[in-house]
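Following this message is one structure expressed as structure tokens.
All protein chains of the complex are present and in place, except for one that has been dropped.
The first chain written gets the first letter, and so on, giving A and B; residue counts start at 1 in each chain.
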Amino acid sequence: MIVGEQKPISEIKEIIAPYKKILILGCGTCVKTCFAGGEDEVAVLASALRLACKKDGKEIEIEEFTIERQCEDEFIQESAPAISRNDGVLSLACGAGVQALARRFVKSPVLPGVNTTFIGVLEKQGVFTEECSGCGNCRLDIFGGICPVTRCAKKLLNGPCGGSQNGKCEINPETDCAWQMIIERLRILGQMDNLRIYVPPKNWQTSLSGGPRKLVREDHMI
Amino acid sequence: MNMKTSSRLQEILSNGEFAVTAECGPPRGANPEVIRKKGELLKGWVDAVNVTDNQTAIVRMSSIAGCAHLLQMGLEPVMQMVTRDRNRIALQSDIMGAYSLGIKNILCLSGDHQSFGSQPDALNVFDIDSMHLIRTVQTLREDGKDMSGFQLNGPPCMYIGAAANPFADPFEYRVIRLAKKIDAGADFIQTQCIYNMDRFKEWMKMAREEGLTEKVHILGGVTPLKSAGMAKFMNNKVAGMDVPESLIKRMAGVPKEKAVEEGLKICLETIAELREIEGVHGVHIMAIEWEEIVAEIVEAAGLTPRP
Partner (left out) sequence: MNDNFTPKITLFHCINTVSEIGGFSLTGQDNFELETVKLPCSSMVKDVFLLRAFEAGSDAVIVLVCPEGQCRYVEGNIRAKKRVAWVRNLLDEIGLDGRRLSLRNISAGDTIATSRIIQNVLKDLEDLGPNPAV
């Protein structure tokens, strides 16, 4: 899923400062799963902001609403009445959702309430880890199912650097060295010979480096 | 093996001499005097001098410029190049520029992560890794072509070095990595500084068994310790470093005024052992910000005069 973290409340207060009537719009998919912007988080944020504004003597009206996904028009349009009632929308969706709203509601200020960070998994309850950086050319088959583009801090494709120690990455003792993990996995799979293969330089054209990407499926277009 | 370059370092190693190289860090600024002073301290005592490339991700005068200054003084530089800050376009461009200036040796590295350095907020590059860089420099030399396949007007013919760290994990893999770097085109290897001689000998044994010492010249890295504190720091805080407890105890066991002397003793013992190991063809002395000690070490180790 896409993982993000709600912005600190002090920052959100500054972002909504110019507005008197704010809609906090939540999203029921990715950001709900990582506790950043689902219905519950919308309720908590609204309550906290009301308390904070009351304390500061600032007048504000906060409306709360949550839709299934903010990246699809079908759901976004459900929020149209609420958006038109308010001066601005604080979206708790990922960056894509915020932009989808802005695209549709051109005249309404759309503000981000979440810092979108990565594509990841739920490693265990309460812990989310980054796994994929969307390079557009997946070679997890040769890396034993562990992505060195994402999980190696140096994006090395031909083995670990000299800073790998005790299975940890040099930049953070809590980060596993991706290459140590790859080597272990290849050992279990009996594919250690993969380590001798020269993996050529990556073609980054399929990644964000080649410009923002677009997928068009003609077979799904009428 | 590979094409002959006009590198002095290659000549010395090919002649079967025990090579001596040292390291020199450029200044944090544009003052060339810093490099010149270091060059003066090393001239005549070593066969080649590595110039680091924004080491530990701290912004310094570029390696290519540092090398150019040393060249002007008659020294033989080894340009270190990391893939952290430059993409393949800039790397190839700089290699061509360096060669055009007379720089004939390159050490290909990935580079310390930028989070360690003076600009942790920078975007890193890592377009290619050190393995790709080695292969690229080889292709530039052997085929005269760049990475896009273009036939170059004046291909750079550099003597290619790579780093090896027998002390990083996982241990068994380290020799596979060495083999891979040799296949990619490495002509010589400079290792991480050696304190755990047993582990190093083990690694050398594995390298010999794979026939790797026939294909590449290995230079063992050494760094003289100045204090027990330094030994502990290196062991705990520097990635990929292995300083055995016995060595830390030895340093701690002498009075503070004698620590430097003890550290030098250990360094000389290490060099003496390196000269006895089959497959080790030189020593790489990394006396960081202590270049003046290199002359003393080389002399005491009986490695003068240089060829």
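Heads up, the rule we're going with is that a residue touches a chain if its C-beta (ideal position, glycine included) is under 8 Å from a C-beta of that chain, and two chains touch if they have at least 3 such contacts.
Source: prediction; values computed, not measured.
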Contact set of the excluded chain (shown chains only): A
Options A:Met1, A:Ile15 or A:Ala52, residue touching the unrepresented chain: A:Ala52
Positions on subunit A where the hidden chain makes contact: 8-10, 40, 43-44, 47-52, 54-56
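The definition used in the following text is that only the chains that are shown with their structure count from here on.
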Residues of subunit B that touch subunit A when the two form their complex: 83-84, 88, 110-113, 115-116, 124, 126-132, 135, 147, 163-165, 168-170, 173, 176-177, 179-180, 183-184, 192, 239-240
Residue numbers on subunit A that touch subunit B, as the complex places them: 153-167, 170-171, 177, 180, 183, 192, 195-196, 198-202, 204
